[in-house]
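Sharing a structure with you now.
For this depiction, one protein chain was excluded, whereas all remaining protein chains were kept in their positions.
Per-chain numbering from 1; labels A and B assigned in written order.
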Amino acid sequence: MTGARLNWRIVVGGGALLVLALIAIAAPLLAPVDPLEQDLFLELLPPWWQADADPTRALGADSLGRDVLSRLIHAARPALIVAVVAGVLTMLLGTALGLLAGYMGGMIDVVISRMVDIWTSFPPVLLAIMLVALIGTGLHSVIIAIVLIDWTRFCRVVRSETLAQTEMEYIDAAVIGGLKRGAILFREVLPNVLPLVIVLLTLEMSIAIIVEAILSFVGLSVSSDSPTWGGMIAEGRQVIHQAWWVMAFPMGLILIAVLALNLLGDGLKTALDPVLRR
Amino acid sequence: MNPVLDIRDLRVSLRRGAHLVRDVSLSVDAGEVHGLVGESGAGKTMIARAVLGILPDAIRVTGGTVRFRGEDLLRLPPKRLRSLLGREIALIPQDPLTGLNPARRISAQMTDMLRHHLGQSRGEARVNALRLLQEVQIRDPEQVLDRYPHELSGGMRQRVLIAIAFSAEPSLIVADEPTTALDVTVQKQILRLIRQMQERHGTAVLFVTHDLGIVAKVCHRVTVLHTGQVVEQGGIADIMSAHATPFTRALMDATPRYDQPADALHPVPEHVHQELRAAARRFDEANP
Partner (left out) sequence: MSGSLLLRRLVQAVPTLFGVSVVVFVLVRVVPGNPIAMMLPPGASLEDMERLRQAYGLDGSIVEQYVIWLGQALQGSFGTSISLRQDVLELVLGRLPATLELAVLATIMAVTVGVLAATVGILFRGRWPETLIDAINGFTLAVPDFIWALALILVFGVLLPVLPISGRVDPRLGTEFATGFYLIEALVSVRFTVVGDLLAHMIMPAIALALPLAAIITRVLKNSLAEAMAQDYVMIARVKGFSRWRIIWVEALRNASIPALTLTGVQFTFLVGGTVLVEKIFSYPGIGNMAIDAVINRDLPLIQGLILSFAVIFIVVNLLVDLSYGLLNPRLRT
């Protein structure tokens, strides 16, 4: 019965993500019109189910007369790139530092742990906005900001897990067996922290999507021309009384992406939990 | 005389089906101390908990009746049961260290029941709590009332719990291994105290223990349990005599005594256990 439940979560969450990924990859083929094309006659056009809609603009148009559907589809690209790249880089940096701190101990551990403490005492949203404002806008800066802020999440978890693992007996057995420290780290410790790291990665990817949306909402992500979900929300917020749908659609997509990632993470957590697996 | 507590054919089982208590009957008369003896896992704590209606979630009563002055506790509406608990039936728990709420003062924990069941005012309840603490021979009761549990010793806390149990003048008290968690020297004092209080208030006590030595000191009648079945039941003199069943005799030989060296102890022989386990199996086959 547990099997059925975890299947459901992984299938629904993973399936929704797969669809979003395919949309992002095939964006130029799927988008009905050029997402940057402005048509002032179509300004704030309502979506198809409302009166005086235009069949070529299924989800309506924004305040510059750009096609909402096409922009939504193209905006899946930066979201996906940020989720994958920032997620993976954050995972790599945080895991490496966490393994180092947990496995080496001593001064290294003290320095890394202290850094984690200082980092987490700043409000993350403000830190992200500050970093991007300082490094400059653009997708690169968004990714760098996420990595620089959120590595602590992995580091903390991996460090404590590594500490717990290295205290277990099989590590002693490996040391006696003549394995070098580095080899032990990769052959014995890493496989055991991996399930946890993968679950955290799904969480991190959803955070990355949100942070990207927040930064483009504030106007600090990619330039305002090329579409992002957060940017579309910011534009929609301006015209919310005239055209609420401009904001509602990108919000819905962010919500779907975030919920799908959380669902997948939950599913993976049960599926990968070594205690439940055995 | 009508018994205060009358347990008939009580059966307690795991949700999965295994029996823990196999059709046990016993009765406790007013003013009587009835010992419920057995090794750990014999089902004695389950019987006590079934009487109080506090069995763990995975365990339930699957048969029999538990009559308290004629009312079947197992079938009472929750509200009626709650009005009896604390007021007419009370508990002295096993571990005094965890039996008191660490975040509440002794006074609050002693007076809440007096106010709840007897409708006493704050002041009245405090005066009564003070009197009860004196009765269980606590020094400086006034100060103790304003303390938190962690500021008292284990023996003091057990005295407080005894005082709470007797506070509403219940007619039945369930004492669940009340001295097991205490030092040997404190044990004796607490036993004497329970016996004194019970005699003075004429309270019936169902005394759960694994120690036949304690039973011999405080109980009038005894029920000996093994694998959830009654092995032997009767007055204390009969049980302690040579007519007792092999298990009871073996249990007596396994009980430490002050007048014998420790190496004179004999564990209960395996064949005695096996016979009783076989009886339990026969019961389970007959009652799936």
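What we mean here is this: a residue touches a chain if its C-beta (ideal position, glycine included) is under 8 Å from a C-beta of that chain, and two chains touch if they have at least 3 such contacts.
Since we're looking at a predicted model, the values are computed, not measured.
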Chains still shown that are in contact with the chain withheld from the display: A, B
Sole contact to the chain not displayed, among B:R22, B:K44, B:H117 or B:R159: B:H117
Among A:A31, A:L45, A:L100 or A:L220, residue touching the chain not depicted: A:L220
Chain not shown, touching residues in chain A: 118, 121-126, 129-130, 133-135, 206, 210, 213-214, 217-220, 233, 237, 240-241, 244, 247-248, 251, 254-255, 258-259, 262, 266
Touch residues of chain B, complete complex, unshown partner: 52-54, 57, 82-87, 89-91, 93-95, 98-104, 112-113, 116-117, 148, 150, 161, 164
